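A single protein chain has been omitted; all remaining protein chains appear in their positions.
After this line comes chain A, so read on.
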Amino acid sequence: MEQLVGNSVLHLDTSKVETYELHDMQELVITTTANTANELVIKLVEDMDLHCKIQLANHSQLHILFDNGAKHTKLQIEADVQLAATIKIGMYELSDSEVQEKVLVNLLAEDATAKIVSTSISTTKKAFDIECIHHAPNTNSDMNNFEISDAKANYDLRACGTIKKGAFGSKSHQMSRILTTSDDQVSKATPVLLIDENDVMASHANSMGKMDEQHLYYLTSRGMDEKQAKELLTLSYLLPISEVFDNEDMRSEYINKVRSRVGL
């Protein structure tokens, strides 16, 4: 793991898998070189108001996970994605942090792709504003958000897929699943689709509510007690974060972290 102190620029000119821990930083710039594939974990361990600007060159791939362990975080991520480049952004928010996160991805050239996954457990205020804008034809975006709203949670999610005129053949999909485990919480999800082109595909799917009683019954009918069954169902909301990575070690690390967080 590398420590980055102060405002930094990361220029990724070769393919790498790396973890960075940030200190005393307001701005982080990440750029990729064409035809590279990188997997990064960015660890936030101290309170921060961070602006992260990402530029993806043609045919490059960047999978980046923001692992937030700070108490108070304001994070703004802005990514420009060029020709046939792919960005996967993961937001790992399983600690008791107060969070305000804004993600804006611009799909600027043909076949540019963005996948965004957020996973959070809330016991305080967490707000996410996520938008993918399709500027060019045949671009793709997928925004998947998973949340467990516990007691005292105040969760607010806005997810927006925008397809501009001329971005024909583009696809914008979003899904949000919110599990509420307490009556003493407030959760809000606002899906938005702004479409200014005819030949496109767009969808959104939202679910919000308590654990499905029939799912609990099915699991306990196989011998698991209610606590174990609830842990398994909770896990199902959180494990998708590991899919940000192709690298098996990174994926296993985050699967184990999530399992440990849930108590399994």
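As a convention for this text, contacts are C-beta pairs under 8 Å (C-beta built on N, C-alpha and C of every residue); 3 or more make two chains touch, one makes a residue touch a chain; residues count from 1.
By definition in this document, contacts and distances are computed from a predicted model.
S.K.: Given that one chain of this complex has been left out, which of "Fe-S cluster assembly ATP-binding protein", "Electron transfer flavoprotein subunit beta", "Probable cysteine desulfurase" or "SoxAX cytochrome complex subunit A" is its protein name according to UniProt?
M.R.: "Fe-S cluster assembly ATP-binding protein"
S.K.: Per the definition of touch given earlier, which of A:4, A:34, A:208 or A:232 contacts the omitted chain?
M.R.: Of the candidates A:4, A:34, A:208 or A:232, A:232 is in touch with the missing chain.
S.K.: When the complex is taken as a whole, what residues of chain A touch the one chain not shown?
M.R.: 212-215, 217-226, 228-229, 232-233, 235-237, 239-240
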